[in-house]
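Of the protein chains in this complex, one is absent; all others appear in place.
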Amino acid sequence: MPFRPSARMVSRANVFDAKHKETPLPMNEILEGLVEAAKLIAAFDPELVEITLRSLQVTITAVVIAAAIGLPLGAWLAVMRFRSRRLVIALLNALMGLPPVVVGLIVYVLLSRSGPFGVLGLLFTPTAMIIAQVIIVTPLIASIAHQAIRDLWSEYHDLLISLNTTKRQRVATLLWDARRALLTACLAGFGRGIGEVGAIMIVGGNIDNATRVLTTAIALETGKGNFALALGLGFVLIALAIAVNLLMHSLSRTERSGTW
Amino acid sequence: MITRALLACAFALSTLPAMAETVRMAVTTSFENSGLADVLLPEIQAELGIEVELLVVGTGQALRLGEAGDVDAVLVHSRPAEIAFVEAGHATHWREIMYNDFVLIGPSDDPARIASAQTAADALARIAEAEALFVSRGDNSGTHQKELALWTSAGVDPEDLGRAYNAVGAGMGAALNTASGLNAYILSDRATWLTFGNQADLALLFSGDPEMFNPYSLLPVNPDRHPHVNNAAVMQLEDWLVGPRGEELINAYTVEGQTLFVHSAVPQ
Partner (left out) sequence: MVSSILPLRIHAAEVKRRGTRLIGPIDLTLGGTGITIVLGPNGSGKTTLLRLMHGLERPAHGGLDWSIPEEEARGSRSFVFQTPTMMRRSVTDCIAYALRVAGTKRAEARARAREVATHVGLRHALDRSAQVLSGGEKQKLALARALIRDPEVLFLDEPCANLDGRATREIETILTDARSRGTRIVMSTHDLGQAARLADEIVFMLNGCVRELNGAETFFEKPATPEAHAFLNGQIVE
(Lines give C-alpha, C1' and ligand atoms only; values in the text may rest on other atoms or scores of the structure.)
Protein backbone atom coordinates (compact mmCIF):
# COMPACT_ATOMS: atom_id res chain seq x y z
CA MET A 1 0.00 0.00 0.00
CA PRO A 2 1.25 3.48 -0.75
CA PHE A 3 2.83 5.33 2.12
CA ARG A 4 2.71 9.09 2.07
CA PRO A 5 6.09 10.80 1.87
CA SER A 6 7.61 10.77 5.31
CA ALA A 7 10.07 13.62 4.80
CA ARG A 8 7.65 16.29 5.92
CA MET A 9 7.41 14.79 9.34
CA VAL A 10 10.70 15.97 10.77
CA SER A 11 12.66 18.86 9.32
CA ARG A 12 11.42 22.42 9.17
CA ALA A 13 12.16 22.73 5.47
CA ASN A 14 9.84 19.84 4.75
CA VAL A 15 7.16 21.17 7.03
CA PHE A 16 7.28 24.27 4.85
CA ASP A 17 6.92 22.09 1.75
CA ALA A 18 4.00 20.30 3.27
CA LYS A 19 2.12 23.55 3.68
CA HIS A 20 2.04 23.99 -0.05
CA LYS A 21 1.13 20.47 -0.82
CA GLU A 22 -2.53 20.21 -1.72
CA THR A 23 -4.63 17.86 0.32
CA PRO A 24 -6.29 15.29 -1.94
CA LEU A 25 -9.88 15.99 -2.87
CA PRO A 26 -12.43 13.41 -1.78
CA MET A 27 -13.20 12.67 -5.43
CA ASN A 28 -9.60 11.63 -5.94
CA GLU A 29 -9.89 9.21 -3.06
CA ILE A 30 -12.84 7.55 -4.74
CA LEU A 31 -10.96 7.29 -8.03
CA GLU A 32 -7.96 5.90 -6.18
CA GLY A 33 -10.30 3.43 -4.54
CA LEU A 34 -11.62 2.29 -7.91
CA VAL A 35 -8.08 1.90 -9.22
CA GLU A 36 -7.13 0.00 -6.08
CA ALA A 37 -10.15 -2.30 -6.49
CA ALA A 38 -9.26 -2.94 -10.14
CA LYS A 39 -5.66 -3.70 -9.17
CA LEU A 40 -6.71 -6.09 -6.41
CA ILE A 41 -9.10 -7.95 -8.68
CA ALA A 42 -6.72 -8.02 -11.65
CA ALA A 43 -3.90 -9.38 -9.51
CA PHE A 44 -6.26 -11.99 -8.06
CA ASP A 45 -4.65 -11.06 -4.76
CA PRO A 46 -4.61 -14.29 -2.70
CA GLU A 47 -5.41 -12.49 0.53
CA LEU A 48 -8.34 -10.73 -1.11
CA VAL A 49 -9.60 -14.04 -2.46
CA GLU A 50 -9.32 -15.55 0.99
CA ILE A 51 -11.25 -12.85 2.84
CA THR A 52 -13.82 -12.65 0.05
CA LEU A 53 -14.46 -16.37 0.21
CA ARG A 54 -14.69 -16.16 3.98
CA SER A 55 -17.20 -13.32 3.71
CA LEU A 56 -19.28 -15.45 1.36
CA GLN A 57 -18.92 -18.57 3.47
CA VAL A 58 -20.01 -16.84 6.67
CA THR A 59 -22.91 -14.86 5.21
CA ILE A 60 -24.27 -17.54 2.87
CA THR A 61 -24.21 -20.12 5.66
CA ALA A 62 -25.92 -17.63 7.97
CA VAL A 63 -28.57 -16.79 5.36
CA VAL A 64 -29.29 -20.48 4.65
CA ILE A 65 -29.80 -21.14 8.36
CA ALA A 66 -31.77 -17.92 8.83
CA ALA A 67 -33.99 -18.80 5.85
CA ALA A 68 -34.60 -22.29 7.23
CA ILE A 69 -35.86 -20.64 10.42
CA GLY A 70 -37.29 -17.37 9.14
CA LEU A 71 -39.30 -18.51 6.11
CA PRO A 72 -41.42 -21.13 7.89
CA LEU A 73 -41.73 -18.76 10.86
CA GLY A 74 -43.00 -15.98 8.61
CA ALA A 75 -45.46 -18.33 6.90
CA TRP A 76 -46.57 -19.75 10.21
CA LEU A 77 -47.24 -16.28 11.62
CA ALA A 78 -49.26 -15.41 8.51
CA VAL A 79 -51.43 -18.54 8.65
CA MET A 80 -51.84 -19.11 12.37
CA ARG A 81 -54.17 -17.22 14.64
CA PHE A 82 -53.13 -17.15 18.26
CA ARG A 83 -53.38 -14.69 21.05
CA SER A 84 -49.85 -13.26 21.15
CA ARG A 85 -49.49 -13.25 17.36
CA ARG A 86 -49.50 -9.47 17.04
CA LEU A 87 -46.95 -9.22 19.81
CA VAL A 88 -44.65 -11.71 18.08
CA ILE A 89 -44.97 -9.81 14.79
CA ALA A 90 -44.26 -6.47 16.45
CA LEU A 91 -41.27 -8.03 18.17
CA LEU A 92 -40.02 -9.42 14.88
CA ASN A 93 -40.31 -6.05 13.17
CA ALA A 94 -38.48 -4.40 16.04
CA LEU A 95 -35.73 -7.01 15.91
CA MET A 96 -35.17 -6.13 12.24
CA GLY A 97 -33.50 -2.97 13.46
CA LEU A 98 -31.38 -4.75 16.04
CA PRO A 99 -27.98 -3.02 16.17
CA PRO A 100 -25.36 -5.58 15.09
CA VAL A 101 -22.98 -4.34 17.77
CA VAL A 102 -25.46 -5.33 20.45
CA VAL A 103 -25.94 -8.75 18.86
CA GLY A 104 -22.17 -9.12 18.71
CA LEU A 105 -21.82 -8.21 22.34
CA ILE A 106 -24.53 -10.65 23.43
CA VAL A 107 -23.07 -13.49 21.37
CA TYR A 108 -19.64 -12.60 22.71
CA VAL A 109 -20.82 -12.79 26.31
CA LEU A 110 -22.54 -16.11 25.62
CA LEU A 111 -19.59 -17.70 23.82
CA SER A 112 -16.87 -16.23 26.04
CA ARG A 113 -14.86 -18.74 28.04
CA SER A 114 -16.49 -17.22 31.10
CA GLY A 115 -19.96 -17.42 29.52
CA PRO A 116 -22.51 -20.23 29.46
CA PHE A 117 -21.28 -21.72 26.16
CA GLY A 118 -17.59 -21.04 26.78
CA VAL A 119 -16.66 -24.73 26.85
CA LEU A 120 -17.50 -25.00 23.15
CA GLY A 121 -14.51 -22.79 22.36
CA LEU A 122 -16.39 -21.09 19.52
CA LEU A 123 -15.38 -17.49 20.14
CA PHE A 124 -13.22 -15.94 17.42
CA THR A 125 -14.12 -18.62 14.88
CA PRO A 126 -16.21 -18.33 11.69
CA THR A 127 -18.86 -20.36 13.51
CA ALA A 128 -19.30 -17.56 16.04
CA MET A 129 -19.63 -15.07 13.19
CA ILE A 130 -22.28 -17.27 11.58
CA ILE A 131 -24.21 -17.48 14.85
CA ALA A 132 -24.20 -13.69 15.22
CA GLN A 133 -25.31 -13.18 11.63
CA VAL A 134 -28.10 -15.74 11.94
CA ILE A 135 -29.47 -13.67 14.85
CA ILE A 136 -29.20 -10.47 12.81
CA VAL A 137 -30.62 -11.85 9.57
CA THR A 138 -33.43 -14.14 10.78
CA PRO A 139 -35.84 -11.39 11.94
CA LEU A 140 -35.36 -9.57 8.64
CA ILE A 141 -36.08 -12.66 6.54
CA ALA A 142 -38.97 -13.71 8.76
CA SER A 143 -40.52 -10.27 8.68
CA ILE A 144 -40.31 -9.79 4.90
CA ALA A 145 -41.49 -13.38 4.42
CA HIS A 146 -44.40 -12.75 6.77
CA GLN A 147 -45.54 -9.69 4.84
CA ALA A 148 -45.29 -11.42 1.47
CA ILE A 149 -47.02 -14.55 2.68
CA ARG A 150 -49.72 -12.62 4.51
CA ASP A 151 -50.69 -10.95 1.24
CA LEU A 152 -50.65 -14.26 -0.62
CA TRP A 153 -52.58 -15.93 2.18
CA SER A 154 -55.41 -13.39 1.97
CA GLU A 155 -55.60 -14.24 -1.74
CA TYR A 156 -55.38 -18.02 -1.29
CA HIS A 157 -57.35 -18.25 1.95
CA ASP A 158 -60.76 -19.31 0.59
CA LEU A 159 -59.31 -21.68 -1.99
CA LEU A 160 -57.04 -23.49 0.45
CA ILE A 161 -59.79 -23.73 3.07
CA SER A 162 -62.29 -25.01 0.49
CA LEU A 163 -59.81 -27.69 -0.56
CA ASN A 164 -59.56 -28.94 3.05
CA THR A 165 -55.83 -28.44 3.21
CA THR A 166 -54.01 -29.14 6.45
CA LYS A 167 -52.12 -26.28 8.12
CA ARG A 168 -48.88 -27.90 7.09
CA GLN A 169 -49.99 -28.05 3.45
CA ARG A 170 -51.04 -24.39 3.58
CA VAL A 171 -47.65 -23.28 4.88
CA ALA A 172 -45.86 -25.40 2.27
CA THR A 173 -48.07 -24.09 -0.55
CA LEU A 174 -47.62 -20.46 0.48
CA LEU A 175 -43.86 -20.86 0.82
CA TRP A 176 -43.64 -22.39 -2.62
CA ASP A 177 -45.96 -19.93 -4.39
CA ALA A 178 -44.33 -16.93 -2.71
CA ARG A 179 -40.89 -18.18 -3.64
CA ARG A 180 -40.02 -15.12 -5.66
CA ALA A 181 -40.77 -12.72 -2.81
CA LEU A 182 -38.99 -15.09 -0.45
CA LEU A 183 -35.92 -15.05 -2.65
CA THR A 184 -35.98 -11.28 -2.32
CA ALA A 185 -36.25 -11.69 1.44
CA CYS A 186 -33.20 -13.96 1.43
CA LEU A 187 -31.27 -11.52 -0.74
CA ALA A 188 -32.16 -8.70 1.64
CA GLY A 189 -30.83 -10.90 4.43
CA PHE A 190 -27.69 -11.54 2.44
CA GLY A 191 -27.29 -7.82 1.89
CA ARG A 192 -27.57 -7.10 5.59
CA GLY A 193 -25.15 -9.90 6.45
CA ILE A 194 -22.45 -9.30 3.86
CA GLY A 195 -22.21 -5.62 4.72
CA GLU A 196 -22.33 -6.11 8.47
CA VAL A 197 -19.25 -5.29 10.53
CA GLY A 198 -20.28 -4.53 14.11
CA ALA A 199 -21.14 -8.04 15.26
CA ILE A 200 -18.55 -10.06 13.40
CA MET A 201 -15.81 -7.68 14.51
CA ILE A 202 -16.62 -8.48 18.13
CA VAL A 203 -17.25 -12.23 17.90
CA GLY A 204 -14.78 -12.93 15.10
CA GLY A 205 -12.01 -10.64 16.27
CA ASN A 206 -10.82 -9.79 12.74
CA ILE A 207 -7.96 -12.29 13.09
CA ASP A 208 -5.74 -12.39 10.04
CA ASN A 209 -6.06 -15.74 8.19
CA ALA A 210 -8.78 -16.91 10.56
CA THR A 211 -11.75 -14.57 10.88
CA ARG A 212 -10.94 -11.54 8.73
CA VAL A 213 -13.66 -10.77 6.18
CA LEU A 214 -14.20 -7.93 3.73
CA THR A 215 -16.02 -5.60 6.09
CA THR A 216 -13.63 -6.02 9.01
CA ALA A 217 -10.71 -5.54 6.63
CA ILE A 218 -12.32 -2.30 5.44
CA ALA A 219 -12.70 -1.12 9.04
CA LEU A 220 -9.08 -2.01 9.69
CA GLU A 221 -7.75 -0.17 6.65
CA THR A 222 -9.92 2.86 7.39
CA GLY A 223 -8.41 2.90 10.88
CA LYS A 224 -4.99 2.91 9.31
CA GLY A 225 -6.01 5.83 7.12
CA ASN A 226 -5.53 3.74 3.98
CA PHE A 227 -8.66 5.12 2.38
CA ALA A 228 -7.80 3.98 -1.14
CA LEU A 229 -7.34 0.36 -0.09
CA ALA A 230 -10.40 0.54 2.16
CA LEU A 231 -12.47 1.95 -0.68
CA GLY A 232 -11.04 -0.64 -3.04
CA LEU A 233 -12.21 -3.40 -0.71
CA GLY A 234 -15.53 -1.58 -0.47
CA PHE A 235 -15.97 -1.67 -4.22
CA VAL A 236 -15.08 -5.37 -4.23
CA LEU A 237 -17.81 -5.85 -1.61
CA ILE A 238 -20.36 -3.94 -3.67
CA ALA A 239 -19.41 -5.90 -6.79
CA LEU A 240 -19.77 -9.12 -4.85
CA ALA A 241 -23.24 -8.18 -3.59
CA ILE A 242 -24.37 -7.29 -7.11
CA ALA A 243 -22.88 -10.50 -8.53
CA VAL A 244 -24.67 -12.66 -5.97
CA ASN A 245 -27.99 -10.90 -6.64
CA LEU A 246 -27.68 -11.31 -10.41
CA LEU A 247 -26.66 -14.93 -10.01
CA MET A 248 -29.62 -15.75 -7.78
CA HIS A 249 -32.06 -14.04 -10.10
CA SER A 250 -30.72 -15.75 -13.19
CA LEU A 251 -30.69 -19.12 -11.44
CA SER A 252 -34.28 -18.73 -10.35
CA ARG A 253 -35.20 -17.28 -13.75
CA THR A 254 -37.54 -14.95 -11.94
CA GLU A 255 -36.98 -12.11 -14.35
CA ARG A 256 -37.74 -14.18 -17.41
CA SER A 257 -40.69 -16.43 -16.75
CA GLY A 258 -43.75 -14.25 -16.95
CA THR A 259 -45.66 -13.50 -13.81
CA TRP A 260 -44.74 -16.22 -11.40
CA MET B 1 16.28 -19.42 2.99
CA ILE B 2 15.14 -22.99 2.41
CA THR B 3 18.00 -24.34 4.47
CA ARG B 4 17.08 -22.00 7.26
CA ALA B 5 13.45 -23.00 7.12
CA LEU B 6 14.41 -26.67 7.12
CA LEU B 7 16.73 -26.11 10.04
CA ALA B 8 14.00 -24.26 11.86
CA CYS B 9 11.61 -27.12 11.16
CA ALA B 10 14.14 -29.69 12.32
CA PHE B 11 14.77 -27.63 15.41
CA ALA B 12 11.08 -27.29 16.05
CA LEU B 13 10.46 -30.99 15.49
CA SER B 14 13.29 -32.06 17.77
CA THR B 15 12.32 -29.82 20.64
CA LEU B 16 8.56 -29.57 20.43
CA PRO B 17 6.14 -32.44 20.48
CA ALA B 18 3.22 -30.39 19.18
CA MET B 19 3.79 -28.48 15.94
CA ALA B 20 0.48 -26.84 15.29
CA GLU B 21 0.11 -24.99 18.57
CA THR B 22 -1.96 -21.86 18.58
CA VAL B 23 -1.66 -18.92 20.91
CA ARG B 24 -4.39 -16.31 20.92
CA MET B 25 -3.08 -12.94 21.96
CA ALA B 26 -4.97 -9.70 22.43
CA VAL B 27 -2.86 -6.76 21.34
CA THR B 28 -3.47 -3.05 21.04
CA THR B 29 -4.03 -1.36 17.71
CA SER B 30 -0.77 0.55 18.05
CA PHE B 31 1.16 -2.72 18.10
CA GLU B 32 -0.68 -4.13 15.10
CA ASN B 33 -0.45 -0.87 13.17
CA SER B 34 3.33 -0.78 13.63
CA GLY B 35 3.70 -3.76 11.32
CA LEU B 36 6.09 -5.45 13.75
CA ALA B 37 3.73 -8.40 14.04
CA ASP B 38 4.21 -9.15 10.35
CA VAL B 39 7.91 -9.62 11.05
CA LEU B 40 7.67 -11.49 14.34
CA LEU B 41 4.79 -13.89 13.74
CA PRO B 42 6.28 -15.79 10.78
CA GLU B 43 9.55 -16.20 12.70
CA ILE B 44 7.70 -17.47 15.77
CA GLN B 45 5.77 -19.88 13.55
CA ALA B 46 8.97 -21.14 11.95
CA GLU B 47 11.12 -21.40 15.03
CA LEU B 48 8.66 -22.39 17.74
CA GLY B 49 5.91 -23.96 15.69
CA ILE B 50 3.44 -21.66 17.41
CA GLU B 51 0.79 -19.93 15.38
CA VAL B 52 -0.05 -16.64 17.05
CA GLU B 53 -3.55 -15.33 16.35
CA LEU B 54 -3.82 -11.63 17.05
CA LEU B 55 -6.97 -9.94 18.30
CA VAL B 56 -6.49 -6.28 17.65
CA VAL B 57 -8.56 -4.33 20.18
CA GLY B 58 -8.28 -1.42 22.59
CA THR B 59 -6.40 -1.82 25.85
CA GLY B 60 -9.61 -2.02 27.87
CA GLN B 61 -11.10 -4.74 25.68
CA ALA B 62 -7.78 -6.61 25.55
CA LEU B 63 -7.71 -6.82 29.33
CA ARG B 64 -11.38 -7.91 29.42
CA LEU B 65 -10.61 -10.70 26.93
CA GLY B 66 -7.76 -11.85 29.18
CA GLU B 67 -9.95 -11.64 32.26
CA ALA B 68 -12.62 -13.80 30.60
CA GLY B 69 -10.05 -16.33 29.46
CA ASP B 70 -10.85 -15.78 25.80
CA VAL B 71 -7.18 -15.26 24.94
CA ASP B 72 -4.00 -16.94 26.13
CA ALA B 73 -2.01 -13.76 26.57
CA VAL B 74 -2.33 -10.01 26.42
CA LEU B 75 0.22 -7.53 25.06
CA VAL B 76 -0.57 -3.96 26.13
CA HIS B 77 1.08 -0.72 27.15
CA SER B 78 -0.55 0.64 30.27
CA ARG B 79 1.61 -0.04 33.31
CA PRO B 80 -0.92 0.81 36.09
CA ALA B 81 -3.63 -1.29 34.42
CA GLU B 82 -1.15 -4.15 33.95
CA ILE B 83 -0.17 -4.14 37.60
CA ALA B 84 -3.82 -4.11 38.65
CA PHE B 85 -4.52 -6.96 36.24
CA VAL B 86 -1.77 -9.13 37.78
CA GLU B 87 -2.78 -8.20 41.32
CA ALA B 88 -6.35 -9.28 40.56
CA GLY B 89 -4.94 -12.68 39.63
CA HIS B 90 -5.97 -12.58 35.95
CA ALA B 91 -2.38 -12.98 34.77
CA THR B 92 0.51 -14.87 36.31
CA HIS B 93 2.85 -11.87 35.90
CA TRP B 94 3.75 -9.04 33.57
CA ARG B 95 6.93 -8.98 31.54
CA GLU B 96 8.22 -5.89 29.79
CA ILE B 97 9.27 -6.73 26.24
CA MET B 98 10.09 -3.44 24.57
CA TYR B 99 9.11 0.17 24.34
CA ASN B 100 8.30 2.65 21.64
CA ASP B 101 7.38 6.28 22.09
CA PHE B 102 4.50 8.66 21.75
CA VAL B 103 4.73 11.67 19.49
CA LEU B 104 2.77 14.89 19.23
CA ILE B 105 1.18 15.48 15.87
CA GLY B 106 -0.35 18.74 14.74
CA PRO B 107 -1.01 21.11 11.85
CA SER B 108 2.17 21.56 9.82
CA ASP B 109 2.16 25.35 10.41
CA ASP B 110 2.15 24.61 14.17
CA PRO B 111 0.06 27.55 15.52
CA ALA B 112 0.90 26.62 19.13
CA ARG B 113 4.65 26.42 18.31
CA ILE B 114 5.15 23.13 20.13
CA ALA B 115 8.05 22.12 17.88
CA SER B 116 10.34 24.33 19.96
CA ALA B 117 8.99 23.08 23.32
CA GLN B 118 11.44 21.62 25.82
CA THR B 119 9.25 18.90 27.32
CA ALA B 120 6.02 17.13 26.50
CA ALA B 121 4.33 18.96 29.36
CA ASP B 122 5.56 22.25 27.95
CA ALA B 123 4.21 21.33 24.52
CA LEU B 124 0.75 20.55 25.91
CA ALA B 125 0.77 23.76 27.96
CA ARG B 126 1.46 25.70 24.74
CA ILE B 127 -1.46 23.97 23.00
CA ALA B 128 -3.73 24.95 25.88
CA GLU B 129 -2.34 28.48 25.84
CA ALA B 130 -2.96 28.87 22.10
CA GLU B 131 -6.45 27.36 22.50
CA ALA B 132 -5.62 25.17 19.53
CA LEU B 133 -7.82 22.21 18.62
CA PHE B 134 -6.83 18.95 20.25
CA VAL B 135 -8.19 15.45 19.55
CA SER B 136 -8.13 12.91 22.36
CA ARG B 137 -8.69 9.15 22.05
CA GLY B 138 -11.08 9.43 24.97
CA ASP B 139 -11.43 5.64 25.12
CA ASN B 140 -9.48 4.89 28.30
CA SER B 141 -6.81 3.16 26.21
CA GLY B 142 -3.12 3.11 27.10
CA THR B 143 -2.56 6.07 24.81
CA HIS B 144 -5.45 7.97 26.38
CA GLN B 145 -4.16 7.32 29.89
CA LYS B 146 -0.70 8.52 28.86
CA GLU B 147 -2.22 11.66 27.38
CA LEU B 148 -4.10 12.39 30.62
CA ALA B 149 -0.89 11.88 32.62
CA LEU B 150 0.89 14.38 30.38
CA TRP B 151 -1.89 16.96 30.83
CA THR B 152 -1.51 16.54 34.58
CA SER B 153 2.24 17.17 34.26
CA ALA B 154 1.45 20.26 32.25
CA GLY B 155 -0.85 21.48 35.00
CA VAL B 156 -3.81 21.66 32.64
CA ASP B 157 -7.21 20.08 33.15
CA PRO B 158 -8.48 19.08 29.69
CA GLU B 159 -11.98 19.79 30.95
CA ASP B 160 -11.06 23.48 31.02
CA LEU B 161 -10.18 23.48 27.32
CA GLY B 162 -13.83 23.52 26.35
CA ARG B 163 -14.65 23.02 22.71
CA ALA B 164 -11.02 22.96 21.66
CA TYR B 165 -10.70 19.52 23.31
CA ASN B 166 -12.34 16.75 21.27
CA ALA B 167 -12.58 13.35 22.92
CA VAL B 168 -13.63 11.03 20.09
CA GLY B 169 -13.84 7.73 21.95
CA ALA B 170 -12.22 5.78 19.14
CA GLY B 171 -9.10 3.87 18.19
CA MET B 172 -5.82 5.48 17.19
CA GLY B 173 -6.50 5.35 13.46
CA ALA B 174 -10.00 6.77 13.76
CA ALA B 175 -8.74 9.50 16.10
CA LEU B 176 -5.97 10.37 13.63
CA ASN B 177 -8.56 10.53 10.86
CA THR B 178 -10.52 13.00 12.99
CA ALA B 179 -7.43 15.07 13.74
CA SER B 180 -6.62 15.06 10.05
CA GLY B 181 -10.09 16.33 9.25
CA LEU B 182 -10.03 19.03 11.95
CA ASN B 183 -6.34 19.88 11.42
CA ALA B 184 -5.90 19.44 15.16
CA TYR B 185 -3.15 18.41 17.56
CA ILE B 186 -3.13 14.81 18.77
CA LEU B 187 -0.97 12.41 20.78
CA SER B 188 -0.18 9.26 18.83
CA ASP B 189 2.20 6.37 19.12
CA ARG B 190 5.01 6.70 16.59
CA ALA B 191 4.27 3.43 14.84
CA THR B 192 0.65 4.21 14.00
CA TRP B 193 1.58 7.69 12.86
CA LEU B 194 4.33 6.48 10.52
CA THR B 195 2.10 3.92 8.85
CA PHE B 196 -0.96 6.17 8.81
CA GLY B 197 -2.07 6.85 5.27
CA ASN B 198 -4.31 9.92 5.70
CA GLN B 199 -1.80 12.40 7.12
CA ALA B 200 -3.11 15.29 5.01
CA ASP B 201 -1.75 18.55 6.46
CA LEU B 202 -0.59 17.02 9.74
CA ALA B 203 3.05 16.66 10.74
CA LEU B 204 5.10 15.18 13.56
CA LEU B 205 6.00 18.21 15.66
CA PHE B 206 7.37 16.99 18.97
CA SER B 207 8.98 13.80 20.25
CA GLY B 208 11.85 12.49 22.34
CA ASP B 209 10.81 13.36 25.90
CA PRO B 210 11.49 10.24 28.04
CA GLU B 211 8.13 10.85 29.66
CA MET B 212 6.62 9.80 26.34
CA PHE B 213 8.24 6.37 26.30
CA ASN B 214 5.70 3.62 26.03
CA PRO B 215 6.63 0.20 27.42
CA TYR B 216 4.84 -2.90 26.15
CA SER B 217 4.35 -5.85 28.49
CA LEU B 218 3.24 -9.40 27.94
CA LEU B 219 0.63 -10.72 30.37
CA PRO B 220 0.18 -14.52 30.32
CA VAL B 221 -3.40 -15.33 31.31
CA ASN B 222 -3.53 -17.24 34.59
CA PRO B 223 -4.00 -20.98 33.88
CA ASP B 224 -5.25 -21.53 37.42
CA ARG B 225 -8.25 -19.37 36.55
CA HIS B 226 -8.67 -20.68 33.01
CA PRO B 227 -7.31 -24.23 32.64
CA HIS B 228 -7.90 -24.24 28.88
CA VAL B 229 -5.34 -21.51 28.11
CA ASN B 230 -2.18 -22.63 26.38
CA ASN B 231 0.17 -21.42 29.08
CA ALA B 232 3.07 -23.64 28.04
CA ALA B 233 3.12 -22.10 24.56
CA VAL B 234 2.81 -18.60 26.01
CA MET B 235 5.85 -19.24 28.20
CA GLN B 236 7.80 -20.40 25.14
CA LEU B 237 6.67 -17.28 23.35
CA GLU B 238 7.75 -15.08 26.23
CA ASP B 239 11.18 -16.71 26.41
CA TRP B 240 11.61 -16.21 22.69
CA LEU B 241 10.52 -12.56 22.79
CA VAL B 242 12.81 -11.61 25.68
CA GLY B 243 15.65 -13.74 24.27
CA PRO B 244 18.26 -12.88 21.63
CA ARG B 245 16.07 -13.62 18.59
CA GLY B 246 13.35 -11.33 19.83
CA GLU B 247 15.88 -8.61 20.68
CA GLU B 248 17.51 -8.85 17.26
CA LEU B 249 14.28 -8.64 15.29
CA ILE B 250 12.62 -5.95 17.40
CA ASN B 251 15.63 -3.64 17.38
CA ALA B 252 16.20 -4.13 13.67
CA TYR B 253 12.63 -3.24 12.71
CA THR B 254 12.24 0.09 10.94
CA VAL B 255 9.51 1.93 9.12
CA GLU B 256 10.52 4.62 6.63
CA GLY B 257 14.05 4.30 7.96
CA GLN B 258 13.04 4.99 11.55
CA THR B 259 13.51 2.56 14.39
CA LEU B 260 10.18 2.08 16.15
CA PHE B 261 10.85 -0.21 19.08
CA VAL B 262 13.64 -0.65 21.59
CA HIS B 263 13.96 -4.09 23.12
CA SER B 264 13.99 -3.59 26.88
CA ALA B 265 13.41 -7.04 28.35
CA VAL B 266 15.89 -8.30 30.89
CA PRO B 267 16.50 -12.05 30.57
CA GLN B 268 15.84 -13.72 33.86
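Note that the chains are named A and B in the order they appear, and that numbering of residues resets to 1 at the start of each chain.
Definition applied: a contact is a pair of C-beta atoms (placed from the backbone, for glycine too) under 8 Å apart; a residue touches a chain by one contact, two chains touch by 3 or more.
This one's a predicted model, so the numbers in the text were calculated from it and none came from an experiment.
Every visible chain touched by the undisplayed chain in the complete complex is listed here: A.
Among A:N28, A:Q169, A:N209 or A:S250, only A:Q169 touches the chain that is left out of the view. Across A:A68, A:A90, A:L159 or A:L246, the residue that sits in touch with the chain not pictured is A:L159.
Not every partner is drawn; the one left out touches subunit A at residues 155-156, 158-159, 161-166, 169, 173, 177-178, 180, 257-260.
Throughout what follows, only the chains that are shown with their structure count from here on.
Centre to centre, using the average C-alpha position, subunit A and subunit B are separated by 32 Å. Subunit A meets subunit B in the complex at residues 1-4, 6, 8-10, 12, 15, 18-19, 21, 23-24, 112-115, 118, 121, 123-124, 205-208, 210, 220, 222-229. Subunit B contributes residues 24, 29, 33, 53-57, 67-70, 108-110, 115, 171-174, 176-177, 180, 192-201, 203-204, 226, 228, 256-258 to its touches with subunit A in the complex.
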